[in-house]
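Here is the structure we will look at, set down as C-alpha cells.
All protein chains of the complex are present and in place, except for one that has been dropped.
Naming follows writing order (A and B), and every chain is counted from residue 1.
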Amino acid sequence: MDTNSPALRRGWHVAVALVPAAFLALFFAFPLASILERGLTSAGGLSLPAGTGALLWFTAWQAAASTLLTLAAGLPLAWAIGRFRFRGRSLARALVLVPFVLPTVVVATAFLALLPAGYERGIWAILAAHVFFNIAVVTRVVGGAWSTIDPASSEAAAVLGAGPWRRAREVTLPQLAPALSASAALTFLFTFTSFGVILILGGPGRATLETEIYNRAARQFDLHAAAVLSLLQLVAVAVVLAVASLLEARAGPASTLADEGSVLRRPIGRERIALAAVLTAAALVLVLPLAVLVRRSLGNWGALFRETPALLVEPWQAAVYSVAFASLAALIALVVGGLAAVTLARRPAGAVDGFVLLPLGASAVMLGFGFLIAFDTAPLDFRSSWWLVPVAQSLVAAPFVVRIVAPALRSIDPRLREVAATLGAAPARAWREVDLPLVGRAFAVAAGFAFAIALGEFGATVFVARAEQPTLPVAIFRFLGRPGAENQGLAAALAVVLAGIVVCAALAAERVAEGRGRAL
Amino acid sequence: MTLCHKAGVALAVLAAAFVAGCGGSGDSRSKEVVLVTHDSFAIPKQVKAAFERESGLKLRILQGGDAGEAVNRALLTKGNPQGDVLFGIDNNLLSRALDEGLFEPYKAGGLDQVDNRYLLDPTHHVTPIDHGDVCLNVDRKWFASRGIAAPRTLADLREPRYRKLLVVENPATSTPGLAFMLATVARFGESGWREYWRGLRANGVLVVDGWEEAYTARFSGAGGSKGTRPIVVSYATSPAAEVIFAAKPPATAPTAVVVDSCFRQIELAGVLDGTKNVAGAHVLIDFMLSERFQTSVPESMFVLPVRDGTPLPDAFRRYAVSPARPLELPAAEIGSNRDRWIDEWTRTVLR
Partner (left out) sequence: MLSVRGARVAMGGHEALAGVDLDVERGTTVAVLGPSGSGKSTLLRAIAGLQRLDDGSVTLGGRSLAGVPPHRREIGLMFQDDALFPHRDVAANVSFGLRMQGVAPPAAAARVAELLDLVGLGGREHRRVASLSGGERKRVALARALAPSPQVLLLDEPLGALDRALHDRLVTELRGLFDEIRQTAVYVTHDVAEAFAVGTQVAVMREGMIAQVATPERLWAAPADAWVARFIGLTNIDERGGTSFVTRPEGVVFRSDASGDALVISSHRDGPVVTLCARYDDGREIVSAHTGLAPLTPGARVSVEIDPAAVVEVPTTIAREAPHPSAGDAVG
C-alpha cells in the first residue's frame, strides 16, 4: 500500500482537524447556541437592555487601563527573566503563574485586606487586582520571546553608536512587538471578561458585561437580556481578537530564534542593581497577597483533615479531586488543542489563530446554563456526569494549548523533514521522529499551563460539579460563604494548598521542558 | 516520552479512575435521589449515611450559587429537572416558583410537628425545613469600647451617632440583602421605605454585593476580619456561629442581633415537577423533617429547625435568636413587587 498517496494524506488531515472541531461543536457551540436561542426567543428580538452603552464603555476602558498597567508592570519582570540567568529563575517563573490560577474570590478578599481604607473598592482596586492576575501573561510571553532574541542585533546597534535606551526602543522593542501585542491581546481579553474582581472589588453599581450577564441570568433569571448581552460580548471579543491578529501580522514574523541557552547571561554592573530592584518589587507585589492568605490560614491546617459540615468530604480530599480533574482536563486539552494546533500549523500564522481564543470570550454562566439545557435528553443526557467537569475545564485550557503549540510547530525547519525523507522516513514516521520531539518542549509548557488553568476554573465547573467531588475552588468558595473565623481560615489554607500545587506543577513542567533540550 | 512523563500520565489516569469509581454514575436512577440546592446547604456525613442506610437510596447533591440562583437553575430546567428535590427556596422567592409550577404537591409526614407559622403553602407544593431570620448584627465589643449604645431599632440607624457604621448587601445580588430591604418595606410601608433609605444613604451606609464580603471582610465583629463597620445585615444565628468557630471559645457572644430588624426567612423544599423519582423525593422530604436531620441543621447550616422540640446546641440556645414577631410580607406581594422595589432601591441608594 502506498502510504504516501495524496488522497490518503488529505484524509488524515481532515480526520485530525475533525476531532477538535467536533469537540468544540458539541461542548461549546451547541450548549451556547441552545441557551442563546432560549433567551432570544423568550422576549423581543435583539433589543439591547437599557444602559448597555455605559456598560460597554466601562468594560472596555477598565480593560484597556488594566492592560496598559499590566504591560508596564510586567515588562521589567519580563526583562529580568528573559535576559538573565540567576539563581531562582525557575522558581520565579513558576511563582508568577500562581496569581493566574487562584480563584478570584480568594484573591479579591486578600486584596480587600491589603489595600488601604478608601481604596479597597473602586477602579484602583480593580486595576491593582487585574495587574496581579495577569502579570504572568506578560512576563512569560514577552520574557519567553526576549530570551530567543539574538543579542547580535543589539550589539551591532551599540557598535553603531546607539545608547541603551535607544537600542531598547529601536532594536529590541520591534523584535518584541509580536510578543507584546500577543500578551496585550490576552490581557485585554481576560480583563474584558473579568468577573470575580469586578464583583467584589468594584462594589455595587460597577458592572461590566460579564457581571451584568451573570446578574441577569443567574440572579434575575432575565434570560433575554442575558442572551443579548452575551451575543454583544462575543462580538466585542471577536473584534478584539481580530484587531490583535492584525497587529500581530503587521508586526512581522518572530525574530531569529536563538538558543535560549546562548542568550541568557549573568547580569553585570548596574544591571545587577536593576535586576535586584525589579525582582524585589515583583516579589512584594506577588507575595504580599499570598502572605496575607498564609497568615489567615495559620492554625487551621489541622482542620484540613477533619470532617466539616460544609463539605461532604474532608477538605484535603478536595485537593485530590482537583488534581484528578485538572489532570484529566489537561489531557483532554492537550489532545484537542494539540490536534487543532497541528491543523493550524499547516498554514502560516493568520487571523484564524486569533479566533482560537474565542471560547474564552463566552460567559461562563451562559455556558453552564447551556450545559443544563442542552444535555438533558438522551442520547445527550450527560449533564450530571462526572466527566463533564474536566470537559468544561478543558474548554478554557485548550485555546492556550493551541496558542503555545502551533507557533512551535510552525517554527520547525521544514528541511529537517526533507532530510528525514531522504534518509528513508515516510511522512508519518518523519513527523514522529522530527516534529514531535521538537515540540516536546512546547507541549510540556502547554501541559503546565493547561493544568494550572483547569485547576483554577470555577465559573462553568460550578454548574456541573457534584457535591461529593468538590474541587479546590468550589471548596474554597464554600468555606468563604460560611461565618466563623475557622471557616475563613480553612478557605485560606485551601487557597495556599491550591497555590502550592500550581507552583509544583509549573516547576515540574519547567524541568521537563528544559530537560528536553532547547531547540524549538 | 521520558519516564517521568509516563509516570505523570499514569498518575493522572489512576486519579481519574479513582474519581470515576467514587462517582459511580452507573447506578440506575431509581436507586438514588438527587437533591438540588444552594451553596449553603450542608449535611453531616453520619446523617447522610443514616439516610442512605434507612432508605436504601444513594443521596446525590448538586449545589451551586445562592438560593436565588438555585431556584433560577430549577426554573431553567423546568419540566426536565436536574434532580428530584429542590431545597433552599425561601419565602422571598416562593411566589414565582409557584406561579411557574415548579413543584409537585406533597404532604410530608412530620408536618404535624411543625408550627403553623412556618406553613406558608396550604397546597403543600413546598414543605418548610428550617428558618433563619435575617437581622442586623452588631459588634458588641466595638460599641462597648467606645461607650456608644448599640442601635436597637431600624429607625436608630438614621441617627448621626451611627454615621458610617452600617454595611448592607445589595438586594439585587444578595438574599440577605433582599430580606433586609423587604424588612424596611414591611416596617415603613410603601410610602416611607424609600425615604428611610435616603436617610441611610445620607448617613454613610456602605453597600457591597454579597454576604461574604459584608460579613467576613467589612464587619468588625467577624472573627479574623479586618473590617471597620460594626453593624451588618446577617442572620439571627450568626452570633452563635461566632462562638462556635472562634479560635478560643469566648465567655459570651461577641456579636448580638437587633431584634427589631429581623425579617422572617423560612427555607422550604419541594418535589420538582417532572422528576422521574417521585417516591425517592417523598422519602427525602420526609427525612428532612425527621428529628435526625432537624437536629443537624443548626451546626451545619446555621439555621433553626422548624420541628417542634428539636434539641439545640448550647451556643444556639444561648445566642441564636428566634423573634416571636419578625417582620414579614405576604409571599404574593413580594412576588409581584420585588423587581420594582429593587429597581427603586437601586435608584435611591446607588445612583
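Keep this in mind: a residue touches a chain if its C-beta (ideal position, glycine included) is under 8 Å from a C-beta of that chain, and two chains touch if they have at least 3 such contacts.
None of these values were measured; they are calculated from a predicted model.
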### Query
Which shown chains does the chain we cannot see touch?
A
### Task
Using the definition of touch stated at the top, determine which of A:A7, A:L160, A:I268 or A:L423 touches the missing chain.
A:L423
### Task
Consider the whole complex, including the chain that is not shown, and state which of A:R87, A:R270 or A:R415 touches that chain.
A:R415
### Task
For the chain that's not shown, point to the residue among A:L438, A:A452, A:A465 or A:A485 touching it.
A:L438
### Query
Going by the touch rule given at the top, which residues of subunit A touch the chain that is not shown?
2, 4, 259, 261, 413, 415-416, 418-427, 429-430, 433-434, 437-438, 440, 516-519
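Basically, only the chains that are shown with their structure count from here on.
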### Task
Give, as an integer number of Å, the spacing between the C-alpha centres of subunit B and subunit A.
34
### Message
Under the definition above, what is the set of subunit A residues touching subunit B in their complex?
### Response
105, 109, 112-113, 117, 199-200, 203-205, 215, 217-221, 223, 296, 299, 307, 309-312, 320-321, 323-325, 327-328, 330-331, 369, 372-373, 376-377, 383-387, 390, 462-463, 465-469, 477-478, 480-489, 508, 512, 515-516
### Query
Touching subunit A in the complex: which residues of subunit B?
2, 4-5, 8-9, 11-12, 15-16, 18-20, 22-23, 25, 34, 39-40, 42-45, 48, 60-65, 68-69, 72-73, 75-77, 80, 82, 170, 172-173, 207-213, 215-217, 222-226, 228, 234-235, 238, 241-242, 244-247, 296, 299-302, 339, 350-351
